[in-house]
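With one protein chain withheld, the remaining protein chains of the complex are depicted in position.
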Amino acid sequence: MKQVLVRLALAALASASLSTTALAKDGVVRIGMNESLSGQFQPVGVPPAAAVRMAVKEINDAGGFTVGDTTYKLELVETDNQSEPASAIAGVTKLVEDENIKFVFGPTQSGMAIQTAEITVPADVIQFSAASLWQSRGLLNDAGKPLLFGTQNPVTAITIFDIAGMKELGAKKVALISQDDETTKSTTPSLIADAKAEGIEIVPILFPTNATDLTSYVSRAKSEGADMVYYFFPQARVSEVLRAALDLQAAPTFGGRAINPKAAVSDAIGKPIPIPFYSSFSSPSFEFPPNEKVKSFRDRLLAFEPAVAGGHATFSFFSYDFVPMLVEAMKKAGTVDDTAAIGKALHEITYDGVIGKICYQAEMRTAQSDGGLIFVKDGQIDSRVFPSPCK
Amino acid sequence: MSASAPSVPAKGGRSALPYLGVLALGVALALLPYAGPTNHVVSLATSAVIFAIAGSGLGFLWGQSGQLSMAHAAVFGLGGYAGAITAKFFGLSFLAAMPVAVLVGLVSGALVALPSLRTQGHYFVILTFAIGEVIAVVQRRIEWLTGGQEGISAQPGKQVLLGLRLANRGEYFTLIVLIGTAVLLVLLLIMRSRWGTTLRGMRENAPLAASLGVNVTLNRIYAFAISGAVAGLAGHLYLYQVRFIEPNLFTAQASIIFLMIVLLGGKTYLLGPAVGAFLYFFLSEFLGLPPVWNLIGFGVVLIVMILVAPNGILSIIQNLVAPRAKPNAGTEAADKGQAQVSDLPNKA
Partner (left out) sequence: MLLQQAYNGLAIGSIYALIAVGITLVYGLSRIIHFAVGELVMFGAFTTWEVQRLTGSYTLGFAAAAIVMAVVGILTERFVFRFTLKTPLTGFIVSLGLILVFQGLAVVFWTANTQYVLPPLQGAWDLGAFIVIKQTVLNIAIAVAVLGLCYVVLMHTKYGKALRAVSDDQGAAALMGIPVRRVITSAFVAGSVLCGVAGWLVLSAGSISPHVGDSYLLRGFAVALIGGLGSVSGAAIAGIGLGVAESLAAGYVSSGWNDAYVFGLMIAILLWRPTGLAKGSEGAHI
């Protein structure tokens, strides 16, 4: 009896779907993703991966999208790169050359983003990544690679947020502590130069990637007599630097980039930081959302993938909005497979997303969007948005 | 030379059979792309072949001369940098840069051997570890030459070698399998030469070999140089596979991977590193576990394999196929007992 009922139900379903296809055509657009879902870069791979998954689900749950006379759903094909180049290359090869997918998200890690671009570029695939080396090595203003799209604010823009923060806290001499690696190298020179033009001297103090004890580097910052200790990368070690800077009274203020403000407010010292603090962000703050839109996104993502919490959750901003933005570009271009036309459309539209108005410049293909600036003064948290320049 | 040295392939020492066997295997593998595998498989297999070549260098050093270097990945990286730097500054092609990469590997391999004149055993192993780290730091720091942390690229462009296009995934695979086969044939030739016997004699009992007039120091450096040359060549092939290299790819962690590959397959077997490399790259495909569990799974498989077959997977196959016959492809691991003796601590 039960089986008969099930069969009847299935038959009804089948006829229902038949009748809808008679009215409008259904289609599927496949997008690929290659991220570090395991291995040493997992903390920066999991948040953007979760955000892409959620964006795809939300678009499909809302009934998909229509281009021409066809309603499309998205299908996400994922490959894990195990934080290894060989795996990343094989994974993207699978997406691009075996599955014939035309849109790839990730990898976020810079080296693998450059290596996999070697596969997507000749195949005319649109690839999105937050990789900082894409910018600093000139891939994003290379006319021969028109379909690579960066998803972080231009380095020059974040520098502006930073200088605003330093000025507000009255810093004249800043000791910059950061890991000696490609992320630091690709962003600090422009910060040092631009700050100098504004009358702020920045002294870089870099520690090697495998350094165990950062106290000695903070001691050195103190001996520089700076009026601000500024910390940049990697975020995993910010609480060590923060605590040492306070214990050693290294400087009267503390600044930094992309510092999880929770570290400053509670995690590192168990209480709000006693000296004036600021952090700049390439996006609005995840932990202390400056507006309802960001807050709603944060709550949805944490419910969708709890593992995002506590790590580099900010990286979810660098993939989430770009899925619907890609869909908008497809609608505008009137095609789901002509990537050149869709790439052109990406340049022309402004998408109103979680991280504000997003648009691409003509010369540098990296997204302009809202930036963030957080201040902590006397225990008071002030989370601000640096509005995007997009119209 | 001495009667105590293991007599390599007892009978048929001059037989051409092992050479033909390696050649046949190489040609068969080179034809893989024409059998219609997915591009994904070809890409993974390309990485596996490159690591197999580099691993063969380490396997030769370790299995034949008994010396273990943890700076192997650093030398491998230097080969890659040699190719990238000569391409960037002098416009050298893939083929023209190859001898440079081999030479750089040869010289740096020999240099790594120098501390072995003073230190031995575990001290030497850890020392090579430190040497590898120093090389990685140098790659990071000489930015004008290496690009530092931001790395360096190389492009195959429209280059063609032996009628095979470097930019084509399948044809590049065929090319490097042919190169790898040539490397194995050369290593086989060395292993079966009189000098190869001398080397193994040194491995079993260095003082005895020295008392018989063998220049242990010099021969050890030669072995390191050969191993380094192979690593340098593999590094060059790796460069054209990933097309972008940075110092972090060649640290101690990478040396550990080479080590695992060599031991998984069997360090005294010519084909051991190749078997280990394919297992390393394809195991997660077979396991098909969730991402994090794949790594755990590999760790468990490695532990179980090593416990079950300390002399490598090939030793199991060898025991299954021909328990008492002489080993295939010119290896001499039949003297399994001896391999174990060499592993025992020296109770000096």
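Just so it is clear, A and B label the chains in written order, and each chain counts residues from 1 on its own.
Basically, contacts are C-beta pairs under 8 Å (C-beta built on N, C-alpha and C of every residue); 3 or more make two chains touch, one makes a residue touch a chain.
These figures come from a predicted structure and were not determined experimentally.
From the options A:E118, A:D162 or A:D180, the residue with contact to the chain not on display is A:D180. Check A:F128, A:Y217, A:Y230 or A:F318 against the missing chain and you find that the one touching it is A:Y217. The chain that is not drawn here is touched, among residues A:A263, A:I358, A:I374 or A:C390, by A:A263. Against the chain not displayed here, chain A makes contact via residues 38, 40, 42-43, 46, 180, 206-217, 219-220, 223, 235-237, 239-240, 242-244, 247-249, 263, 267-270, 307, 309-311. Mapped onto chain B, contacts with the missing chain fall at residues 66-68, 115, 118-127, 129-131, 133-134, 137-138, 140-141, 252-253, 256, 259-260, 263, 292-293, 295-296, 298-303, 306-307, 310, 340, 342-348.
By definition in this document, only the chains that are shown with their structure count from here on.
Here the spacing of chain A and chain B, counted between their Cα centres, is 39 Å.
Per the touch definition, chain A reaches chain B in the complex via residues 37-39, 42, 80, 82, 85-87, 89-91, 93-94, 97-98, 111, 114-115, 118, 122, 133, 136-137, 180-182, 184-186, 208-209.
The touching residues of chain B, when paired with chain A in their complex, are 38-40, 42-44, 47, 51, 137, 140, 148-151, 153, 167, 169, 241-244, 246, 248-249, 281, 284, 291-292, 294-295.
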